[in-house]
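Only a single protein chain was left out; the remaining protein chains are all shown in position.
Per-chain residue numbering starts at 1, and chain names A, B and C are given in the order in which the chains are listed.
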């Protein structure tokens, strides 16, 4: 069994990171392992390494706290390797990190992150460092797991925002548009749209027609509902167009200008003549306290990841399947993005309850509005 | 396909009932079916029947509303049959209801309820009325489904209560005990205890020793944590005792007197000498707005139950398994209560993160406190 | 005493409008008055008037509901009069409304609104229609009253947003900027900034220097706090500049482009080299359920406004002063905007607890950072 394990968090913050860290430290302590926190993601393993031992007293009170006490980074020297495959440069980076891991006497790593961070984690495992991954992305687009922690909290926030916009929309007879995260996958938009009673949901998986969206808005007006609520994933795309909207993500330095919500606001106001307003939820989706479900899921993930290491497994990611936390190969988890199946149950549920996806042929799905 | 379907809600209210009703009405309307709401559970089918047609405008705004617009009953003439098996009396009751169903031209029923209500529903299906059940219990103790709607919202409420008690416990160096629902199954106590950072969780499935609980409290004091948080399911039992505590449920008329929390408060204060206080969460767990997850789950259940009827299936209950809503035979779902497996992953996660269940041999599970 | 009173809501929606309507209807009914709801603000009195009687059953369940069941309008034919003083046109508009009021047998009006709406209300009172005003603006910038309803709920929302941004800022070592409402007065920014632990607050009343803001951010970095939280009122202005930023308000049709938060984000990122991100809270501030305080205040305002009419008073606005709801002349209330006193207690409290307003001479106020 490993004597000392390192733990790090990478990518954008998500509610529940601290709950995982707490569970890892508590469980590892019970198993007689030491835990070393690595700061600022994998970057903390480079140059003058930034690490600190984590004992039970260090993780007291962390369960409800948002963010990560270890800090996190979105971009770093490792990512370039993954993206551009410059082996020469990157090999040096990995070598430097491996030397430092060895010097720090770290026998294994628990890595909390999404697709990008876990790809690096898989590489370290290949290079001989036992790794267990913990799936983190509020977008819930990681393969092999039904849920990533942070997603259900993000749903609460997005749904509460839709509740708020509802009362304004009704009072002012307006169209209100909420833009939520989801560059490649529309899970937040889809789930919060169903939970928040949206009239239209726009997701990357189902290219939309502006005319179809406007049609839905007009149909509601004619039916006596003089307002409409639209929730749009930031990565939603208009059919037949190749606009690239800015997304709120972490890759770009510039603040938001001209995202999908703003585009739709202008277009719909023109096409329907109705007052239209938008809100970009942005970072409000990812900060703050995890809800009960995410604290529970994060704790189970954290405890299980230590048990997995204690059993000598490696190269795996903890995952939720059919109510149990199990393990899957990291490599499988990062191989594909989990997107919304256009013919799946959730999309069908949305349509059955009167929600439009703005598809060109949307009409044929709806017996009623 | 059925032309007219009835819908009713039975048993204690739970967050999400109205969201299911809304989804059923919207989906059924799309399929060209009429929906008739039956008031006050199955009782609405007796005597002067109490029913009303439900159109899309009747369910507007229902998604976030707690409770049930149809009303519900815990006890009724049907239940006596189930409990005491007095066939003579009961047969008349069912005959009366069957006559009324026929007179009302109801072709099928959507029944929202827990074990008691769904047992009656299964009986109606046997008697020739096509039925689909929707699993509802905030206790989450129904078999064949990973989750019942209302449970995740109840977790939020119980966990927030634990958060509140934490700050008081710390400030006053006290033991604080929270009693939550769970007569036969400890799911709420277990999940909220993990999510809320409890030190001790008492559930029906793991009889507790008061000495073991007191030991945990004293061990925390010695370790410098001068307070402890205990969450107890109302149905928790002391090993070797046969006390019967009052539960907050709906079977008894009397208000709460002397439940498990109160008993533990007196005992622990005596055994540990520490100030001990308790709160009985009671009805606060079941009222109010469903959270985003439960609205989404309730909507999916509601839409699917209509699709099931449209496909001509009957005698089934919609259920969540591995991220999909499927159907299972009602009879299987009501045959057993789903209890917490004492050796399961959740109990192990709790113990790995330092939580005691007050078991006689608790010590052997904990390397650390 | 008046037999029939009309009630209308004008301007942007605010949490508590429905609670006022409910209290007015309940109280008036007790006094033997009938209440007629006028839809879409004063516009409902023009053309084919849009009114409906409001009985106790119409206001059931309204207390916690956001928005206004009467609908509201920001612009209308009356406003042009106020803004441009075109007496000819306007006189006709008022005459039309007066005729309709007479035809509808409305003896008096309860008008819920901010400065714009109440200015029209005062005009009607001058023209012979007894009016009582109820102060509504989430900006809290109405004179003669300590609080307008909706403001304290807006504070909750803005403060929760700051809490969320805090965890992200800390985890990523970032500057996070939150833009809140407040075109002419910085009350929301000031109060939520104190409540949410902001490091910098930008308000219209205290023109800021970007260099001073950057200085604060750098000073925090040097002190070991590698992140900063800034809350900016949409109407904040840079000293010595005459930029006009877009505000989220209701006057313009276009969606947001280039507001204060976005400007500061670009500037600060350049000046400090730190990752900087912003969120524009926008309509999330004004929709949704009022909190307990606002429901109580709204109910007290509503009940008092009816008592005032019952006593034969007119031309007054209900107002909160020293814990009591009293009346003040509407004309006084609308004569001035209540802005933040730059030398007042709240600004001093902010500075004493380490908050900078980015003033040119900010340094002299701060013994500590």
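As a convention for this text, a residue touches a chain if its C-beta (ideal position, glycine included) is under 8 Å from a C-beta of that chain, and two chains touch if they have at least 3 such contacts.
These numbers were taken from a predicted model, which means no experiment stands behind them.
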Touched by the hidden chain, restricted to displayed chains: B, C
Omitted-chain contact residue, chosen from B:106, B:142, B:280 or B:330: B:280
Contact partner of the left-out chain, one of B:235, B:288 or B:358: B:288
Options C:105, C:270 or C:321, residue touching the unrepresented chain: C:321
Footprint left on subunit B by the chain that the document does not show: 9, 12-13, 17, 65-68, 71-74, 157, 160-161, 163-168, 170-173, 176, 253-258, 261-262, 265-266, 269, 275-284, 286-289
Residues in subunit C touching the chain absent from view: 22-23, 26-27, 29-32, 56, 63-64, 146, 152, 155-156, 158-160, 163, 191-192, 194-197, 291-293, 295-296, 299-300, 302-304, 306-307, 321-325, 345-346, 348-349, 352-354, 366-368
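The rule is short, and it goes like this: only the chains that are shown with their structure count from here on.
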Chain-level touch network, classified as line, ring, star, complete or other: line
Centre-of-Cα separation between subunit C and subunit B, whole angstrom: 42
Between subunit B and subunit A, distance of the C-alpha-averaged centres to the nearest whole Å: 30
Length of the line joining the C-alpha centres of subunit A and subunit C, rounded to whole Å: 34
Junction residues of subunit B - those touching two or more other chains: none
